[in-house]
Structures are given as structure tokens and as C-alpha cells.
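Here the complex is missing a single protein chain, while all its other protein chains stay put.
Up next, chain A:
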Amino acid sequence: KGSNEESAPSVSANSIKITDITQDGETLTFAITSQKSSSSAGVCVFRTYEDFDWLQQSLLSQEDVPGLLGVIFPPLPGKPLPSTSFTQAKALKQFGFLALGDEWKIYCKALELYLQQVAAHTTLSKSKALSSFFSSTESPGKHRGKKGIFKRLSHVMEEMRKEGHKDVDKFFQSERDSCTHLSVLFKVSTEKFLDTVLTKQKLAVACGHFSTSLHLVCNHDNPAAVTFSKICLKLSDIIEAVKVNFEKVSDNDVSSMGLALDLESRYQEAKKEMLFRRTCKLVELEAANRNSERAKPNKKAIMEGVQKATQKEFNLISSVAKKEIEQYHRARVSVLRDFLVSWCEKQLSTAQETSALFSQHLEACRGFVV
């Protein structure tokens, strides 16, 4: 009955790529290619953000998946606002690093990672919604299913009290504590890193102005003036090279370290949400225990029934959660490693290119006859 043991082969996570993006007015459409793990035939589908949102909601509201509440759901990036209706500043505030980069490059990468993460997840990869997402010719988001009924972290006072509720398990208490602490630190680092990237972009623009102004110094009156004009043009080329370097460096920053920090922040939020769901269940369980103890004889049986069911749910959630957390820690380190290595290699390569270019300029200038 609606079991996940379908014979339909699952999508290979590594094969998922977002290959193209088109904009039509306010709507963005993503072209996604993928392969089933059993075949080498590629499939291409076109999806809008609504479809991604539908997918996430479907995953969240799956029935008959035991302990679903204990799953750390891969975080979906927020809804993209088309460039016609927002300013750069607003986009930065909302999306941070995902707002940077030409033509949604970074945002697409984040979406791609999301799909890969879902497809790689032991439980979620089996969902019918996922396979429908990758194969259905129709846009699945058009038929809105029911929304997830999960509690999201909100600022309601009652919710905040629950968040601080003391745990019965040392492992989970320590996870909750470190999660809060680390997520604050990561948020701060992300902001600071974003500041450095934005300043580098400002520097690139300033170099552009400087380089252009040098072109205006143009005079062919006499030999000395001609030489001076030549020197100014030479300097203009050099400053242009400085500008290009800044652009490359900040590009490298955004596409590796920036994306890594953004992903890490959002995944920590997802983990936090899962832990909160479990905590809520704990609160519910403790309430059920109290009710069961205090129940009048005529209600006792019912209350005990509720207590038993809640206990069972809680145990399931906790056991799923524990596995999820362990998987999370492994995956997280691996992802950060890959991004750090990629960032370092990119910056090293850019520095080597730029160094060679500046050295060439230096030799040319030294040989410049005045």
C-alpha cells in the first residue's frame, strides 16, 4: 500500500545537472538532465521553481515513512526573484552568495546540489515524487499536493520555550547545543566573507574608472608628449589587468567558498529544524506520560494507548535522527573539503596566471625607452 519498494530504478545523483536557464518575464525555467542508475540514457526535463517547491513539500508530507520527522531534509534555496523587480541590495540581503555571479550561475549550482542531495538520500531517493520530478513530461508543480504539516521554527513564544527544552539523551543535547553555537559562527563568517567579495568587486569597478581615465591623456604634440601618452596607455593596460584579476578572484570566491558557506549555513538550519521536531515530539511524549499518570480510571486505558504510541514514534524518530546526524557529519566534512580544495586550486591558478602577466608587463616597461 503505497510502499516505497517500487521497482522503478532511482536516479543517479551524480548525473543530475542543471544545463540551462531561461527567463520569460517573471518566470525562470531550468533545464535538468539526469540518468537512471540502471541506464546510460539521459533524460531532460524543464522545471520552474514551483516544481521544486512541490517536490520539497511532497517529500515533507510523505505518509508511511517511519520516523520521517527524524530526517534532515536537504534545504531548498529560496524562491528566485527575477531581476526586473528587485535591486542588487535586496537580492544580497535575501540570498547572500546565491545572488552573485552572472545569470544565476551560482543559484543554479545550489539547486543542482539540492537535487543531488535528495537523490543520494537513502530514504528520500525512493519517493515517487522524486522520480516523477525527473521523468514526468508535465510540470508536476501544477497539481498542488498538500503542504507539509511540520512545525517550522517560528518566533512564537511557545515555540521558543520548546526549543530550549531539556533533552533526555546526552547525545542529542550535545548536538543541539553545538548546532546553535556553530550555526551562529557560520552565519557570521558567511557575512564577513561576502563583505570581502563585494569590496573586491568595488575595487574592480574603481580600477575600470582609473584605466579609462588614463586613455583620455592623449597628446601628440611633440616627441615627449607622444611618449607620455604611450606610457599612460601602458599603465591603462596594467590597471585593466589588475581589474580583471579582482574579477577572477572574487568569481573564484563566490563559486567555491561562498557557495560552501551558504550551503553549510542552510544545512545547519535544516539539522536544527529536525532536532526541533524531535524536541517537540519529546514535549508531546512527556505530556502524554503525565496525562497517563493522572488519568481517571475510565480514561486510563486510552491515555496509556496514546502514551505507548507516542513513545514508539519518539523512539523511531530518535533512531532515524541519530543515523541522519552521523551521515550529516560525514557528508558535511566531505563537502567542505571539496569546496576548500577547489577554492584553493582556483585561487592558486589565478595567482599564477596573474603573476606571469604582471611579469611580462614589467619586462616590457623596463625596456621602454624614454
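Criterion: a contact is a pair of C-beta atoms (placed from the backbone, for glycine too) under 8 Å apart; a residue touches a chain by one contact, two chains touch by 3 or more; residues count from 1.
Quick note on the criterion: contacts and distances are computed from a predicted model.
Comparing "Sorting nexin-2", "Oil body-associated protein 1A", "Histidine-containing phosphotransfer protein" or "Elongator complex protein 4" against the UniProt entry of the hidden chain yields the protein name "Sorting nexin-2". Of the candidate positions A:L92, A:L235 or A:A270, contact with the unshown chain belongs to A:L235. Residue in contact with the omitted chain (choice from A:V168, A:V188 or A:V283): A:V188.
Considering the complete assembly, chain A touches the hidden chain via residues 178, 181-182, 185-186, 188-189, 192-193, 195-196, 199-200, 202-203, 206-207, 209-210, 213-214, 216-217, 219, 221-222, 224-225, 227-228, 231-232, 234-235, 238, 242, 329, 333, 336-337, 340-341, 343-345, 347-348, 351-352, 354-355, 358-359, 361-362, 365-366, 368, 370.
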